[in-house]
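Moving on to chain A:
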Amino acid sequence: MASQKIGVFVCRCGGNISDYVDVEKVVESIKGVEGVKIARVNMFSCSDSAQEEMIGLIKREGLDGIVIASCSPKLHLNTFRQMAQRAGLNPYQYTQVNIREQCSWTHTHDRDGATQKATRLVRAGIEATRHSEPLHPIEVVTRPSVLVVGAGIGGLRAAIALGEMGLTVHLLEKADRPGGLVGTRKALFPTGADGTSEIDSLLQRIHTLQNISLYTNASLVKKEGSIGDFSVSIRVEPKDGQDRADTIQLNVGAILVTTGATPYVPKEGEYGYGAKGIVTLREFLDLLDSSRDSDGIYYEGKRVRRITYIYCVGSRQKEGHTYCSRFCCSSAIFASLEVHKRSPDVLQYHLYRDIRTYGSLEALYQRALDQGSLFIRFSPDSPPKVECGHNGGGIKVLVKDLLTSKRELEISSDLVVLVTGLVPRVEQQEVQDVLKLPVGIDGFFNEIHPKLRPVETVVAGVYIGGCAQGPKNAQESVESSLGAAAKAGSILLKGKVELEPFVAEVDEGLCDGCGQCVEACPYDAITMGQRSDGTPVAVVNTRLCKGEGACVPVCPKEALEIRGYGHEKIRSMIRGLLTE
Partner candidate 1 sequence: MSLKREDVLTILAQNIGIRGSAFPVASSALTAWAEGLGIRKGGHTVLYTGHMYQIIPFILGMQNREALMRSAPSWGMKVARLINPVINLTRVVTLGAAHPLDVLRYNRVLRDVATLLRSCGVEFGYLYEYEEYAGALPYDMGLDRVFLKHAHRVYKKLKGFGIRRLITVDPHTTEMFKNVYPEVIEGFDIEVVNYLELLAERWRPKVKGGGHKRPFVIHDSCVYSRYLGIFEEPRSILRRIGVEFQEPLLSKRLTHCCGGPIESIFPERAKEVAKARMEQLEPLGREIVTMCPICHLNLGAVKDENIQLWDIATILRDIQKEQGGNGNG
Partner candidate 2 sequence: MIKVNDSVVRELRSRGRFDASKCFSCGTCTALCPVGLPILPREIFRYALLGAQEELIKRQDEIFSCLLCRMCEENCPEGVGISGNIRLIRGLLNEKVLGL
C-alpha cells in the first residue's frame, strides 16, 4: 500500500534555506509530479502553527504520505513523525529531505544551482514516500530486573540507582571483592576523596537495599533472548569448603556492562621499567597512599628530592594502544600537587607530549605550574630515554625539550614515574563473546554514537558504562554508568519497549534457499526454514536482527531487503535525483 496522495512542504527555515534556494520555484517544479496532491512553502515547518496547519491539510486532503524538505533529519525527523501520527498517518510514510545542511548551507554562492539541487532532492524524497510502506514499531514486554556486570565504582552506583528505582538488580563481580580500581585508592582526584571509604559506603547502601543481590567471584557465561527478556547464566566460583562452582540462571530485562579497564603495565625495559626507582603511575599512587602521614617522599627508605614524570607511557602509540586514556595527566598532576604539599623542596619535572587536564581539571595544572612543577614537552619522534644508574649511580632521563629548540636535557632523578593509562581487561573477552558486543579499534566496547547515543550498544537492551567503553576517571565512570542505568531504567519501568521496525525481510517468492544470507548475518538472526512445500527459505528473527543490512548485497535474487530501505525504493530515489 504505497502512498498515492502525497503532500510536499518546503521550509524557508526563516531565511536559512530561502536566502539561498528559491523555495517557491522548488514548489512550482514538483507540483506536476505524479502523486503529489499538494505542495506548499512553510516559514518554519517545526513551529506549532505550521504543524497544526499541516495536520489540517493532511486530514482535509486525505493525504497518505508526506515529504518535508527542511533541515537535517537529525534535528526534526521525530518531530515530524509524531506530527504525522497525530494527523492519523503512519509515521514511516513521512520522508524528511535535508535541503539545509546538504543544500542551502553548502551552496551559498549559486542560487540557481542550489534551487535545482533542492528540486532533485525533493523529487527523491517524493519517491521515497511513494515507495514507503506503513511500518509499526516492534513492541516488546520487559521484565523489571537488570543484570549489572562488574562491581567497580560505576557498577555499584548503577546498581544502587536501579535498585532505588524499584528494579531487581543482580550485580556480578569477577573478583573476590567489589570496588575495582577505586577500591584501594586513598586519594581520588580532583577532590582527594578516599576511594576505600567511598566504596565501603556504597556497599553499605547495597546491603540495605533488599532488591540488589551481589555475587562475587562470579562471571557471565551464557545469554539468550533479547531486549526485555534475556535469560542469562552466571557461574559463581566455589568458596572455601565447596568443591563445585554454582551456575545460576537469571531472567532479566536489560544488561549493564560496567566491567571496567585495567592499568597498562609497561614492558620490561620500557623506559627502564623493572629497574629500581622506575615506577608506574599506579605504583607511585600506592607509594603516596601508603605514606600519607609522612612529611617527605621516601622510596625504599631514601628521601626523594627529584621526581621525573614521563607521560603517555603506553598511550597514543603508533600501533597497539593508539588512544589517549584521558585521566592519566590529571591523576599524575594531582599526585605531583600532593608531593608539592608534603615536601616543597622536591623538584618535579613533567615530560609530556600534550597535557589533557580538561574542564575544571585545568585548575590542577595551573596549581602545579604555580607550585613550581616544570613541564617539558617532547616530540613523539624523540621520546625520552631513561638511563638507569650503574654501580649505585642515580637515574638519568634524557629528553629533547621542544621549548629550547630541541636541546637535549639530562635530568638526574631519584624517582621516575611512568604515567600509564588504562587498557581493556583480558577478562572482557568472555563478556564480549557471551553478549556479542562489538568493540572498537581500541578494544573497548563500542557505543552507538559517542555523543548522541553514548551508553547504548547495537545489541538492544545491553548498555555500557564506565571504563568498559573507554578510559575514564572515577567521576566520569560514575556519570556514564548512571547514564546507562537511567537508559535501562527508562525501558524497564515502562514495562514495554518499542523497537525501530527497520529489520530484514525475506521475499519468499524470490528466495531460492541458497543460504548465503545465513552466513553473512553477524548476529545469527537468519536461519534456514522451510516453506509449506518443504523447499528451503530464509527466515529472519526480527528480535535479533539489527537492521544493518549485511545480508542485502549477498542475496543473488534480491530477496532480502531492510524495511524502509527496499531495492525499489532506493532505485526510484536514484531516478528522482536524476530527473531535471
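We adopt the following convention: a residue touches a chain if its C-beta (ideal position, glycine included) is under 8 Å from a C-beta of that chain, and two chains touch if they have at least 3 such contacts; residues count from 1.
On the choice of candidates, all candidates are chains of the complex that A comes from, given by their letters.
Predicted, not measured: the structure shown is a model, and the values here were computed from it.
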Of all the listed options 1 or 2, chain A is touched in this complex by number 2
Within their complex, chain A touches candidate 2 through residues 305-306, 345, 347, 349, 366, 369-375, 401, 403-404, 407-412
